[in-house]
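Right, one structure below, let's go through it.
Only one protein chain is missing from this complex, and each of the others stays in its spot.
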Amino acid sequence: MYEKELEYPVKTVRAGVWGVSGYTGREVFSLLLKHRGVRVTYVAANNTQGPLPEIFQEFLNRTTLVCRPFSVKKTAKRCDVVFLALPHTQSMAVVPKLLKAGLKVIDLSADYRLKSPEVYEQWYGHKHDDIRNLSKAVYGLPELFRQKIKGAVFVANPGCYPTAAVLGLAPLIATAKDILSIVVDAKSGVSGAGRKAAVEKLFGEVSENFKAYKVLSHQHAPEIEQYCSQLAGRETPIHFVAHLLPITRGILNTMYVHLKEGIALNQLYNLYKKFYKIEPFVRVHPLGSQPEVKSVANTNFCDIGLAVSPDKKMVVITSAIDNLVKGAAGQAVQNMNLMLGFNETEGLL
Amino acid sequence: MYEKELEYPVKTVRAGVWGVSGYTGREVFSLLLKHRGVRVTYVAANNTQGPLPEIFQEFLNRTTLVCRPFSVKKTAKRCDVVFLALPHTQSMAVVPKLLKAGLKVIDLSADYRLKSPEVYEQWYGHKHDDIRNLSKAVYGLPELFRQKIKGAVFVANPGCYPTAAVLGLAPLIATAKDILSIVVDAKSGVSGAGRKAAVEKLFGEVSENFKAYKVLSHQHAPEIEQYCSQLAGRETPIHFVAHLLPITRGILNTMYVHLKEGIALNQLYNLYKKFYKIEPFVRVHPLGSQPEVKSVANTNFCDIGLAVSPDKKMVVITSAIDNLVKGAAGQAVQNMNLMLGFNETEGLL
Amino acid sequence: MYEKELEYPVKTVRAGVWGVSGYTGREVFSLLLKHRGVRVTYVAANNTQGPLPEIFQEFLNRTTLVCRPFSVKKTAKRCDVVFLALPHTQSMAVVPKLLKAGLKVIDLSADYRLKSPEVYEQWYGHKHDDIRNLSKAVYGLPELFRQKIKGAVFVANPGCYPTAAVLGLAPLIATAKDILSIVVDAKSGVSGAGRKAAVEKLFGEVSENFKAYKVLSHQHAPEIEQYCSQLAGRETPIHFVAHLLPITRGILNTMYVHLKEGIALNQLYNLYKKFYKIEPFVRVHPLGSQPEVKSVANTNFCDIGLAVSPDKKMVVITSAIDNLVKGAAGQAVQNMNLMLGFNETEGLL
Partner (left out) sequence: MYEKELEYPVKTVRAGVWGVSGYTGREVFSLLLKHRGVRVTYVAANNTQGPLPEIFQEFLNRTTLVCRPFSVKKTAKRCDVVFLALPHTQSMAVVPKLLKAGLKVIDLSADYRLKSPEVYEQWYGHKHDDIRNLSKAVYGLPELFRQKIKGAVFVANPGCYPTAAVLGLAPLIATAKDILSIVVDAKSGVSGAGRKAAVEKLFGEVSENFKAYKVLSHQHAPEIEQYCSQLAGRETPIHFVAHLLPITRGILNTMYVHLKEGIALNQLYNLYKKFYKIEPFVRVHPLGSQPEVKSVANTNFCDIGLAVSPDKKMVVITSAIDNLVKGAAGQAVQNMNLMLGFNETEGLL
């Protein structure tokens, strides 16, 4: 009697994951395992090779894929779409080849997020090598650029902090004309810094600890500024401070928008509810409720909380995401769903 | 082109969850949200009422169900199957009524796990009130009792420690005739103790801490002994010590079986591989690899690792599960799948 | 040859601790155990009684004191000085009696920190019952009020967030005349909320989580405003948002002071170095270095980090303390040292 419901759809799209041995690459792979229209056919990494279950025992009995060194040729042969979970500067070395080979590409690095190659060089310390595709890349924030993503062949997946910041600020910034200052006090779990061994990411250093880092000098600030400026229709400087939370996954941004005239709390709430009315992955919390990192962990949701000072001039917006999901792999899958015509939420709910 | 694959099956079975405001009840609800054949139609709790997203903000925009006080009548009217995530002694007060109302019942409490009402009373400090159904209850460990579960109307879902212990010990105990002693050194995350407020479960007490508790006097010991004795075909005493890990979810049992004659490691490995050959949720690790709690977290897997001392007489078996999934809610859904004729892994992979 | 150095000074001052079963009371007791001039002669708590090592096993073999119900009479008989680690509203019920009995009193509750009884009532929801002593209480922040504390009989020990906030803001606020807005984005470990059982403080809720709470409505905001206004010589509104960190002890405040004219980073640094030149417990970090919670855990230090935006108008000050030490018990002992003529750092380094 239930048999009909258990028919699984055939997994027809073939996907590859470059950088599968890192936290982001693993998350992409893990999400695709549950996606009913996609089959992972290729996994690769630079320094780690071997059967995937030997790299991550969680995949024991779940895949027979073997992680190999990067190969554009093999990727082109075996895949329709490829996810690049690489350190910045490494993506732009291969994107042109992968695109040329006819693949759809979703790049999770920072290489194609900033429109200006000069700003890229300033913040990432490396001249941009692929200006041609830089101008073609579609910024993969579906809530702002859904239509463009649907038609895209190449998507630059947003940074984790920018995803939480831009989604949290967008409705207000697109509307308010009297902004005096914007502070983004951002806190992230340690997986945001990747899986490469480093003393400052050791359990013994992070546990029972908390600190600010790259104060007013984080490379995600210009990414946030770029899209906030675009939304506002004018230069919109952001004061951005990052902090390291003793958790594995999750970001919470607390954002302070100082307004000259101010806004009533109800007005603010309605603005946000309307802005995100049809969004499957943005949840505006009821007034009085504040998002928690744990409630969005392992999900593709971005939760938003709102408050205003008694004089209505200081707006406090909190936004929470899982940095590995909505802040990286989940958003990448969401983008793939849009690019390939799947239901936008497939594999993500 | 992908549309066909996105058709979701109709959720035709109606399920209720009693005790949804606790960790186990929440996990059952959360798993059923992803189950393609089941629709949760009723949720209830004793001390906490209101819309489910107000109790757990993770369910914001995902359900409109409202948590109400327990009602057998409403459950019978709205559900085909009901999960009881209640403290022990509370289940046996309602199971007879729910069964009488024609519901299929999966009880996650300890009330129907021990065959002997005397042993129950000794360990749980309460006379058993429902001896009739006690004799009818099927112990819901699919790896040992799959056929019985398939035909069952009422299942007693195993305890978390016993699931990990019995699955880890079963192949050896069912075979070895020369056991001198069995030690189960068990470690569990704190969610195993439930969501009720108590000083000893506060973050400030548990974090950066570790301790043994109920040393040689834990109520799960007789449950383990009962099924080990059944497997061995004779009285099989277990020395069981529980420990509290500073993690939320997960159990790792390290088990020491002292043999008179001994067993070679390869022989042991083959024994386990054969015993669990067709099991979708038991993964015997390759020799040299040891299971980790994190690799089974949020999954229904039970991972098993094997080692033997040089003289072959001390066998060390490690088994890891997520106490809330394979140790509770996931196994309950697995049992439901068997009882209702779903694919056994539906909603669990 | 070393014998002389091992002579311990006689512990001549007798101290009592009310509320010893909570986190703050325990910390006071623990610090006094190492203080070479003080002997704890009396411990009491409201709901928990018995030998101290039975309440906290860390004191096994270290004390024979027994925790009893509160008694002004016994305290007066056995003590020279008493620490009150009580919930707010409970302190003001006993302070008059303890002072009348001739004791020196250090109150760690919030009852005597706000100068205005009206403000107290507004934020703590209770009419102030002891206005007479409210006006006499000396605010126990030694870096600002050292001389007053030296002569005090009764000290109101500052709140944890206010200690970190006021120390972090003081040098700038006492100087800058062009402040446009002040944001205090505060993050605290969970011990700040006390040791009383509550679901939201359970390990399973706090671990791997992070959230804002009491956004723009925390009762420590008026305390910070009161002393900042005093330093500035005019009304100084603070926008204060508290967050809960998944750590046991520690606070880090990130503070954003928006200036009209701005200040150069070096000028800011010199201002802070000068302001805290002689302070044994305030450490201004070298430019480029940011304080970490772990570096001040279990110490009485307040560490401060400084940064300024390129246009010099947004000053970012971070301050870190151990909420139980400099934010409570350590500062209380520091105050006691001043009140009794001990070296200010005795028992704290």
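Each chain carries a letter (A, B and C) given by its place in the written order, and its residues are counted from 1.
We adopt the following convention: a contact is a pair of C-beta atoms (placed from the backbone, for glycine too) under 8 Å apart; a residue touches a chain by one contact, two chains touch by 3 or more.
This is a predicted model, so every value here is computed, not measured.
**Student:** Hey, which of B:35, B:88 or B:187 is the one touching the hidden chain?
**Tutor:** Of the candidates B:35, B:88 or B:187, B:187 is in touch with the missing chain.
**Student:** Would you indicate which residue among A:138, A:176 or A:190 is in contact with the undisplayed chain?
**Tutor:** A:190
**Student:** Which chain C residues would touch the chain omitted from the figure, given the whole complex?
**Tutor:** 1-2, 4-7, 9-10, 12-13, 34, 36-37, 56-58, 60-61, 207-208, 283, 285, 289, 291-292, 294-296, 298-299, 303, 340-343, 346, 349
**Student:** Considering the whole complex rather than only what is displayed, give the residues of chain B touching the chain that is not shown.
**Tutor:** For chain B, the residues touching the absent chain are 180-181, 183, 185, 187, 189, 205, 207-213, 215-216, 239, 241, 243, 245-250, 252, 254, 256, 258, 290-294, 297, 305, 307-310, 314, 316, 318, 320.
**Student:** Pick out the residues on chain A that sit against the missing chain.
**Tutor:** Spelled out for chain A, the touching residues are 23, 190-191, 195-199, 201-208, 246-248.
In the analysis below, only the chains that are shown with their structure count from here on.
**Student:** If you take the mean of the Cα atoms for each chain, which one ends up farthest from chain C?
**Tutor:** The most remote chain is B.
**Student:** My parser should flag the chain pair with the most contacts; which pair should that be?
**Tutor:** Chain pair with the maximum contact count: A-C.
**Student:** When the C-alpha atoms of chain A and chain C are each averaged to a single point, how far apart are the two points in Å?
**Tutor:** Chain A and chain C have C-alpha centres separated by 40 Å.
**Student:** Indicate the whole-number Å distance between the mean C-alpha point of chain B and the mean C-alpha point of chain C.
**Tutor:** Result: the chain centres lie 46 Å from each other.
**Student:** Please work out the Cα centroid separation of chain A and chain B, and write it as a whole number of Å.
**Tutor:** Roughly 35 Å, centre to centre.
**Student:** By the touch rule stated above, which residues of chain C touch at least two different other chains?
**Tutor:** 189, 205, 207-208, 246-248
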